[in-house]
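Inspection log for the structure reproduced underneath, given as structure tokens.
Heads up, one of the protein chains got dropped from this complex, but the rest are sitting where they should.
Chain lettering (A, B, C, D and E) follows the sequence in which the chains are written, and residue indices restart at 1 in each chain.
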Amino acid sequence: MDHYLYILIGTVFVNNIVMAKILGLCPFMGVSRKLEAAIGMSAATTFVLTLGAGLSYLVDHYLLGPDLTYLRTLSFIVVIASIVGFTEMFIKKTSPVLFRVLGIYLPLITTNCAVLGIPLLNVQEQHDFVESLLYGLGGALGFSLVLVLFAALRERLEAADVPKPFQGVSIAMVTASLMSLAFMGFSGLIK
Amino acid sequence: MLNALFVMAAIGLVLGAVLGWAKAHYRVEGDPLVDKIDAILPQTQCGQCGFPGCRPYAEAIAKGEADINRCPPGGEAGIKQLAELLGVDPKPLGEGLVSKPKSVAIIDENTCIGCTLCIQACPVDAIVGASKQLHVIVADRCTGCELCVAPCPVDCISMRIVPERLDSWKWRYPVFPIRPVAATLPAKGAS
Amino acid sequence: MNGTARVLHAFPGGIHPDEHKTESCERPIVGAPLYERYVVPLRQHFGNPARPVVKVGDTVLRGQRIGAADGHISAAVHAPTSGQVTAIGPRPVAHPSGLPDLCMEISADGRDASIAITPIDWRDLAPGELAAKLAEMGLVGLGGAIFPSHVKLEPAAGGIHTLILNGAECEPWITCDDRLMRERANEMLRGAAIMRHALGARHLLLGIEDNKPQAVAAVAEAASALGLPMEVVMVPTRYPSGGGKQLIQLLTGLEVPSGKLSTDIGIQVFNVATAYSLYRAVELGEPLLTRIVTVTGQVRAPGNFEIRLGTPIEQLIRLAGGALPDSRGWLVGGPMMGFELSDTVAPVSKGVNCLIATSDRLFPPRPAALPCIRCGQCALACPVGLQPFEMYVHARAKNFDKARRYQLFDCIECGCCSHVCPSHIPLVDYYRYAKSEIHAQERSKRASDEARQRHDFQAFRLEREKQEKAARLHKAAAGRPPATADDPEAARKQAILDAAIERAKAAKQGVNPRNVEHLTPAQQQQVAEIEARRQHAATEQDT
Amino acid sequence: MKTILRESLSASTGLTLFAAVSATLLAGIYWLTRPTIELTERQEKLRLIAQTLPAGSFDNDLVRSARPLPLDPRLGLKRSGQFYPASRAGDTVAVVLEAAAPDGYAGEIRLLVGIGIDGRVTGVRVTQHRETPGLGDYIEIGKSGWIHQFEGKSLTAPAAAAWQVKKDGGAFDSMAGATITPRAVVKAVKKALDYFAAHRDTLLSPPSTGSVKEMKHVR
Amino acid sequence: MIGSPYVLSANNSVRLTMTKVMAALLPGTLAHAWLFGPGIWVSLLLCGLLAIGFEALALLWRGYALKPFLSDGSVLLTAWLFALSVPTLAPLWLYAIGLLFAVVVAKHLYGGLGQNPFNPAMVGYAVLIISFPTYMTQWPAPVQLANHAPGLGEAFNLVLGGGGITPDAYTTATPLDTLKTLTRAGKDIHSTYAQPIFGWIGGKGGETVAMLYLLGGLGLMASRVITWHIPAAFLTAVALTAGGLHLLDPARHAGPLFHLFSGGVMLGAFFIATDPVSACATPRGKLIFAGLAGFITVIIRVFGGFPDGVAFSVLIMNVAAPLIDAYTQPRVYGHAGGKEPSQ
Partner (left out) sequence: MSAETREIILNGLWKQNPGVVQILGMCPLLAISNSVVNALSLGLATTLVMTLANVSVSLIRNLIPPPIRIPAYIIIIATLVTVVDLLMHAYLLALYVVLGIFIPLIVVNCIVLARVEAFASKRGALHAALDGLMMGLGLTLVLATLGALREIFGKGTLLSGIDLALGPAAKAFVIHVIPDYQGLLLAILPPGAFLGLGLIIAGRNWLTQRRASRAV
């Protein structure tokens, strides 16, 4: 049980997918201008990432096995694309309200490298099914956490007198830097 | 080898089915974004943006074909609202475009020959009159687009800046003695 | 000193700026002589400006209505003395913008002859009728908001249980209400009694800051003399206890819901001077012609002056002995909420309750502003519980939507936040700027919506005309003998004929004025005026 | 409904075709590169293992003679690993154990620990770690010679209590500011020695059956 | 033209605010100099000069007037807090790098005074402890324990000579460091307490300094520069977290009092977490901000990779401050519940 808790804390705080592993930057930079959008993106990513981590494990373990490792990248990305497509359809059918919130973010997820990164890391770390699932969930929660925090921070930055060359993405990067500096404070908490 | 083929084919089949299904299930109807953008544009219909009116410009923005800073009548405030709507950074008015103070067209009553050319030019039906009779511009319908100025064969239409009156008066942006005036503008020494 | 004890419900925040009341409150109210010239602005109240009902050259009597209320939320204006209307046009007025506004100039004939005035027998009137009669009296709130009083005296939907008289006078320099309560408590209370009757209020409270013990005593005495059941409640001296919403909170613990009126919770607030002028309007039948103005600061003889509306401010200054040599300029209203007067020829209007001659000693120049350090002092001082620095940050960056989300429109512009800010930021200026920008945006949004509708309508109309034309051509063609198909020559002729008819029709139609379908009366009037001028010009040309 | 079916079908066939083509392509390339990949991996592994042994001290094919290790907490491995007996002229002279230090600064540190038949460490190498670059990575041979200090050490020399970093009162150096990493490595090497001591005989005895099939490289 | 109000409260300026904070820091700093040697004055002086230098350069680069901003005192306060957080008598270049990050990166890239989302002094500290952990753990020993404390002249030489203080007779591991090392080595907490560096409740010397910071902080509260929320929540959270851990395993975890009076907790509670610019501003926000910061501080101390967690916990909460603020807006007059302005 502890072990699973550590995986969660580890992926959310210590080895945060964005701040420490530097994955998923495109949405991190792109969908953080508004808090609402960030929250929508977080929800969508959490869903897809967790599901993707679990399904990829199954595909890797039962379909590919040790002989077809070279198809891993290809099959993972295809699995993820299907999840995104399916999710889109499913949400649209069952909850139009949710779709209006998440709809525009879902397609963007396919090119969030964290979504592919996590399954690949799962393979690298030789996680079993539950671990993979938790790793996916933790990664997604970590992503959501920093995305939402960053969005709120950026809303405040909008009004700051940032020197001209630094305005826009540049200061966002500097902010991400200081955020990841702060997150280094968690380092060493859990291996 | 055969394994590989089999696995990938299976995955492709599933993905294709999902995507095809999804595609057929929700074709995108209308684009609510265009309406939202159009609602921000000032409806001067002046064409300074390079499009034949506000709605075409809105459509172009929605398609990503036009930048958000092409509408001089909308000015800084309009750009800001568009940026907010689209989740991008605001930027200054495009090159070669200047935002003019709001003005209305006036027909010189003694020169007008009643040719109806200006009536046909006015996009918002702000000109009243019949052929061979004097035409009158209804000041609070006139958007100041200047489209009627050029067609007039006797050059009797001129633009007059709407003077500030007590009920349209606005509090000024407070001037900070030691800081650059506009908040979002950068420090003067930045370049 | 015998205010009633009542459980007070302190409002959050508030400040205590240095008091400067003694300068002006020691002297009784001074009357003013008749001057030669008066300038009466047509907009002295909240709402539509009054519509002029006299012409240049007309002679008027004191109290004669020269501007009628235009619409419901508007107020009449009256001639301050008898004489002749010499001009109607833009003149400098006391307004923060410094812009001129439409005024009537009256040159006094010296007789000061009055119209016949008749008291209103209010006891027999139903509440609504009294309000209607008052509409012509030009009464507006004299506490600063200059809101037409007759509107506030109309019976509210949910009924009014409490009428609050606002005698707080929390601005640190103003003493006109203090003097009024000391000297004319009786009349003021009789006005209040009329208000209570009109509103059907059960309770009558007077809120007054505890730095005015004499006024408290005077009112209490007058109340017992009149046998008027009321409570005189002393509230701690803490700006802005006189803000309507704050006073309500102080005295009752209730809050006026955001965006609603105090009448929605059954409370109505009137300034004491408003009550006094109501007394004069009802018991004496005299419309609002004068008001009491505090003149203080760097003047020789500070004090309170009862002055006719329309008196040029320079006369008032003279009355107070003129400005001392080191004075710098003039403030209208108190230093917390007032504004700088741009021209002393502007007349005293209904909203001018105080005039302060400034100097560097009394009002040190504002230190240069530094950026906000988010210290939160302003939030601690804000009586409304806002986060002023957040509104400021967004207003400064022109992110009006965000400023609004921090409840910009709940700000009462009291100035407490600016007062305490260690960075000396003119916070309230940013709020006023943001509010007026938002209002302007809303105006232009309305305008652009209308423009869009008209543009869409035009497109629709053009399309329809095209189709109708096509349909007509088609019909014309169809109506011909069936031989058409095998007689191309006939068909061609017919088409030419049709086209010619069509042209003739169109030409005839062209004479009908276009675009006149949806004009408002005002626009029609505008058009008619221009047409008339043109007719006139044409006839002149002919001759 | 028809169109949906048709679209799904056409999309499916299209994508299946694509997937099939790319799978074939990949299978081909894989088939072409596999020998090289296996060769380089083997060489790399051999190079690493050989480093933990004195040069020229053995003559067998280390990788080929690999045998599985049971899962044992002393080795710190999450999945069972392997060991590589080194022999000269048929006599086992040393074994190289796969081990891991689970408590590195940023996770597991994978080690190869070479132990002579006399119970002395012949060499240690780090094969995989995630320690902070520039701080904890001095345990890599490429960054510093720190790892050499294990050579010649045994369970008795230094004494068991001195199998600690100097900061904790032991015999092993560490770089100031990064003692967690060396602490973990020292502990892991000691435990590997413990394991060796406990299973000396099985480890040194010749293989009962033929050599174990080589482990797949797992990325 | 600037409108009403035309009267501003007297004796109220940013400079005065900053001066008050520095005055409140003074007792603790004096005690520091008394108990750990006068070297702190050297660090303070050099850090102050460096910080002003960087600030001036940044202002010039951005085209701002020097005088109002240099004289507002904020950069001096940053330098002061920075100097108190990094080891006394470190080499000059270390101070320079730290302050470069503090003043230029953390403050001026965001537009300078009042606009930095992160606490500048703590950014400087964090950069240093991550980049140069060795230097950052070399603290001068309390005068009582050292056989020799460097005087002023010697201190100047050490700092300017570039080498800074080296591990020798002057320096020692701090109590927190010692605690961490020994606990990791499996030592019992009581044998750890027996180390000479430990004092009555905290570290030797350090506890006295902490007490004076507490006093200064209370003064700051009394003069209304700060409100009670942040210090109270921070200290409560530290005490509760440390107390809880101590109850779970008294042999391994130090008690709440030790945590309160060692390291940077007192300084952090009253002077660092309270930095108005980077902390939460709403009352409820302040409680959440400081409560979580206190909790994270102890977690980092006990389980994390750093000896003290104050700086990182404050920085972590700085990240969260805007979000917390957005969701803890106080109720406005006439509104039903607390409103979320972000919705």
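For the reader, a short list of remarks on this structure follows.
As a working rule, a residue touches a chain if its C-beta (ideal position, glycine included) is under 8 Å from a C-beta of that chain, and two chains touch if they have at least 3 such contacts.
Not measured: the values here are computed from a predicted model.
Touch with the chain omitted from the figure is made, among A:Leu74, A:Leu134 or A:Leu149, by A:Leu74.
The chain omitted from view is touched by exactly one of E:Val7, E:Leu44, E:Val75 or E:Val105, namely E:Val105.
By the touch rule set out above, subunit D reaches the unshown chain at residues 7, 10-11, 14-15, 18-19, 22, 25-26, 29-30, 33, 36-37, 40-41, 44, 132-135, 219.
Across the interface with the omitted chain, subunit E contributes residues 97, 105, 127, 130-132.
The set of subunit A residues touching the chain not shown comprises 19-26, 29-30, 70-74, 77-78, 81, 110-117, 120-121, 124, 164-174, 176-178, 180-181, 184.
Rule of thumb we're sticking to: only the chains that are shown with their structure count from here on.
Graph distance from subunit C to subunit D, where chains that touch are one step apart, equals 2. Common neighbours of subunit A and subunit D under the contact definition above: B, E.
Farthest from subunit D in terms of Cα centroid separation is C. Interface comparison, C-E versus A-B: the higher count of C-beta contacts falls to C-E. Chain centre most remote from that of subunit A: C (centre = mean of CA atoms). One simple way to say how far apart two chains are is to compare their mean CA positions; for subunit A and subunit C this gives 55 Å. Per-chain CA centroids place subunit D at a distance of 44 Å from subunit E. Residues of subunit B in contact with two or more other chains: 4, 7-8, 11-12, 15, 19, 21, 25, 84, 171-172, 174, 178-180, 183, 187, 190.
Residues of subunit A in contact with at least two other chains: 71, 74, 78, 155-156, 159, 161-163, 187-188. Put simply, subunit B touches subunit C in their complex at residues 38-39, 41-45, 53-54, 76-77, 80, 84, 109-110, 116, 119, 123-134, 136, 138-141, 143, 164-166, 168-174, 176-179, 183-184.
Those residues of subunit A lying in contact with subunit D across their complex are 15, 66, 69-71, 74, 78, 123-124, 126, 187-188, 191.
Touching subunit B in their complex are the following residues of subunit A: 31, 33-34, 37, 59, 63-64, 67-68, 71, 74-75, 78-79, 81-82, 85-86, 88-89, 92-93, 159, 161-165, 167-168.
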